[in-house]
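The complex appears here without one of its protein chains, the remainder shown in place.
We just call them A, B and C in the order they show up, numbering each chain from 1.
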Amino acid sequence: MTELTLVQAVNRGLAEAMRQDADVLLLGEDIGTNGGVFRATEGLQKEFGAERVIDTPLSECGIVGTAIGMALYGLKPVAEIQFLDFIYPAFDQIVSELSKFRYRSGGQYPCHVVVRAPYGGGIRGGLYHSQSTEAFFCHTAGLKVVIPSTPADAKGLLLTAIHDEDPVMFLEPKRIYRSVTGEVPDGDYRIPFGKARIAREGTDLTLVAYGAMMVPTLAAAERLAEDGLSAEVIDLRTLVPLDEAALLASVEKTGRLVIVHEAARTAGFGAEIAALVAEKALYSLKAPILRVTGYDTPFPYALEHLYLPSEERILDAARQVGRTG
Amino acid sequence: MTELTLVQAVNRGLAEAMRQDADVLLLGEDIGTNGGVFRATEGLQKEFGAERVIDTPLSECGIVGTAIGMALYGLKPVAEIQFLDFIYPAFDQIVSELSKFRYRSGGQYPCHVVVRAPYGGGIRGGLYHSQSTEAFFCHTAGLKVVIPSTPADAKGLLLTAIHDEDPVMFLEPKRIYRSVTGEVPDGDYRIPFGKARIAREGTDLTLVAYGAMMVPTLAAAERLAEDGLSAEVIDLRTLVPLDEAALLASVEKTGRLVIVHEAARTAGFGAEIAALVAEKALYSLKAPILRVTGYDTPFPYALEHLYLPSEERILDAARQVGRTG
Amino acid sequence: MANATLTPDARVSSGEFDLPPSAWVEAYRTMVLARAMDERCLSLQRQGRIGFYVPLEGQEAAQVGCALALDPKDWVFPAYRELGVALVRGVPIQELLDQFIGNSGDRLKGRQMPNHYGYRAQNFVVASSPLGTQIPQAVGAALAARRRGDAVVTVAFFGDGSTSTNDFHAGLNFAGVYRSPTIFFCQNNQWAISMPRSHQTMSATLAEKAEAYGFGGVVVDGTDLGQVYRAVATARARALAGDGPTLIEAQVYRFGPHSTSDDPKRYRSDAEVAEWRRRDPLLRTKEEIMKTPGWTEAQDTALWTEARSRIAEAWKAAEGTPPLPPTSFLDDVFSERTPQLEHQRRELLGLLERKVVHE
Partner (left out) sequence: MANATLTPDARVSSGEFDLPPSAWVEAYRTMVLARAMDERCLSLQRQGRIGFYVPLEGQEAAQVGCALALDPKDWVFPAYRELGVALVRGVPIQELLDQFIGNSGDRLKGRQMPNHYGYRAQNFVVASSPLGTQIPQAVGAALAARRRGDAVVTVAFFGDGSTSTNDFHAGLNFAGVYRSPTIFFCQNNQWAISMPRSHQTMSATLAEKAEAYGFGGVVVDGTDLGQVYRAVATARARALAGDGPTLIEAQVYRFGPHSTSDDPKRYRSDAEVAEWRRRDPLLRTKEEIMKTPGWTEAQDTALWTEARSRIAEAWKAAEGTPPLPPTSFLDDVFSERTPQLEHQRRELLGLLERKVVHE
């Protein structure tokens, strides 16, 4: 066990995987000499060489397209997209190719690429260094979508991702890259996909969140406890596959649900969670399902503190739900 | 009034707009000499010349990027993407640029481009000529998303789109391009955005759909009437802006909701509708909200009849909902 | 473009990489088989027995010549028109016809439209419809092969129109930077559906676009089997020697429609087609072979008869093969079914059982 920041845990996860398996290699912009603009790949080119930690030209299309070709041949590429906001030049390769290779070939061509990208707001990054568009990938059949919220999860989920056989979108909450630290097991360990983490047990209402939003959500749960409201907090960890069982079990117990994400509200992943519950646990519900989310605007710069869900906003929604029904 | 197919109505809408306003021009692949692979632009290059009906090189990125520049300068470009499945090379221009120009400039640069694209399955087009990924655009703040289901709506909504001041994704249900015909007003008329069409009034349950799915949905409503179940059928017409009022009023009346779309279920637009109702009309609900949708797979070829929602599947879900609660 | 000046590369004219005389008849046999497939499949599509078809007529020499210069270990990244390549690689026509129907014999399990196939055993990567995407993928596979120490080149196939795609730019640039052992084989068939080559891009040749990425491009007469073979064999040797990628522009003509959904009369003249038909690669190859002592018209006829009967037989088998199991379209999304997909599978089984939906 070592105390690490989240971004250090990512770094250790990458190093661990590369030590284990010579087929694992990294490619992306500024990941080699520079160690990544967030230092997620710091030191790796030194340890593993420029053939395995590959600085690429400025083309996300090229990064993902090339990674796909490597994966088809049998390597295990991990592609870094510098910011999730810059993934769109590669969107065709991800949505049309990566997610569909296995399917369209009738299983002949598995295509296992891990695409890592820092996502989310709260770092004063404005429109193009803040977005949280995980819903795009969740809606694309054939992609697994992983979002860790603690250093231990970041490493354990990343190792699972790299050893998985399917394409994985691994979205890293850059806002808490350094602000969240925790004990991280040394060496190899895997956190399974599709198992949510019950970050806090409770009986009165359920709060569902993931990634950087776990911080204000847990803080809100703490405050609710002071009010005498016992909140269960679920950290989804993987959006695809989704731990429906944990979600439904919690709502069946509490009857009240608040969903938190920083992405825009309309057609965000919170809608899917609400829809599942409205189908499968409707009769348990004692109050309307509330979503505390980003607004339906592009991500703003100067007023991002108003755009982003905060502890206070989550608390407010939870109290509303807690009082109702 | 003239009896037209849906694709003819699109054609007349384009012609009407171009006659009215010399700033309207079209660009896309094979739209000129060839009249479009679905003939939506048939005859237009002849009438308006190659400067206004522009055949482009094979680059969706170039088509949308160029259209944006034209719109910034003051023209009213209508870009055709040959199939919605091929829009991803332009995704960055759409998601990062088109949708955000007005916002990021503080209102200085409106950017009014209409992007037309045939979407959806049922034409034996397999993975790449069948997709229905409207949810991507609905989740992108700054884009309006329009999907007509009748010839009269197609022309009237298209004219509204071309005269709107905002970017519009105009998705055309190619499966019913020719199979659905109807009376279409001659000349100019506009169907407002954000007003759903109550395609059929009813009291026992609400069916919500749009685009090509209106055909099986209305057929199912007919069959339900034979069962003695009175279904209200809502054709959303525009997903953004959404006619929440019509949706909620209907559910408050009927207490039962089935949502139909051909897109994959997870994080599809149906989730948003369910989430809205679970927040704002929860107490009216007498039964779980069901979604009849495509499956969470890429779009298949040989078995598309099983993948796509059919009259029978909608009927089955409606009966389930009708019986419950 | 019929009079386009071809710029044969000095390297290409050297004798070292000539298609051996013994291979010509086999090559011609494959070209005949490909042409006969076009003939038959266009007719099957008109009869509604297959849903769609993309003919390659006019491009046989380019495809066969290119494929013959490759080793079975090499990886092919095709577009949707590469029947000639598939045949040389040894993909059985049975597999192809099963794919066109999407029956239970289809190795792709009915997932894709006709012509969008792929066969792992033949290192023929599965094609998709979005244009150009295979180009950077071919670069990645080549780099992977090099990393593994395999003497393998990869070949990306694409058309003139596809040089305008994002992926062309990304792929060729990465190939230049990493000197990947990749051959970019562009069949310039003069049209991208209705867009003529002359309006697709303003460079004088497509081959010269390679220079923007720091490597060489060559133009070859794609109706000339020997010339194509030489160019590809040379590029392959260079790639394996560590001399990096090559862009080859094979100038050909698409005689038929873009696909069965297309009507070329809307955008091009019969005269243009007729002019190119005089350079029909099958005629040109046959002429070469006729020079072989002992080769007779009867042998030619026999080739056609053989091709047609092989296809007829395979088609019969394909039509007799049962359809896919109804839940099969829910497989292969992931290596294992997620709980959501398992749930949806049970949903579908229920619908089938209750006869809400039918196979």
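Keep in mind that, in the parts below, a residue touches a chain if its C-beta (ideal position, glycine included) is under 8 Å from a C-beta of that chain, and two chains touch if they have at least 3 such contacts.
From a predicted model like this one, the values you see are computed outputs, not experimental measurements.
Taking the complete complex into account, B:S59 is the one of B:N34, B:S59, B:Q82 or B:T133 that touches the chain left out.
Only one residue in the set C:A121, C:A151 or C:A204 touches the chain that does not appear here, and it is C:A204.
For the chain missing from the display, the contacting residue among C:F52, C:Y80 or C:F168 is C:F168, taking the whole complex into account.
Touch with the hidden chain on the side of subunit C covers residues 164, 166, 168-170, 173, 176-177, 199-204, 208-209, 211-215. Along subunit B, the points of touch with the absent chain fall at residues 25, 51, 56-57, 59, 61-62, 64-75, 77, 89, 92-93, 96-97, 100-110, 141-142, 144, 164-166, 194, 240-242, 244-245.
On the side of subunit A, touch with the chain left out of the figure occurs at residues 29-30, 32-35, 37, 55-59, 61-62, 85-86, 88-89, 124-129, 265-266, 295-298, 300-303, 305-307, 310, 312-313, 315-316.
The rule is simple: only the chains that are shown with their structure count from here on.
Chain centre most remote from that of subunit B: C (centre = mean of CA atoms).
Averaging C-alpha coordinates per chain places the centre of subunit A 39 Å away from that of subunit C. Separating the centre of subunit B from that of subunit C, both taken as means of CA atoms, is a distance of 35 Å.
In subunit B, 85, 88-89, 127-128, 266, 295-298 are the positions where the chain touches two or more neighbouring chains simultaneously.
Across the assembly, subunit C contributes residues 106, 109, 111-112, 116, 128, 130, 166-167, 333, 340 that each touch 2 or more other chains.
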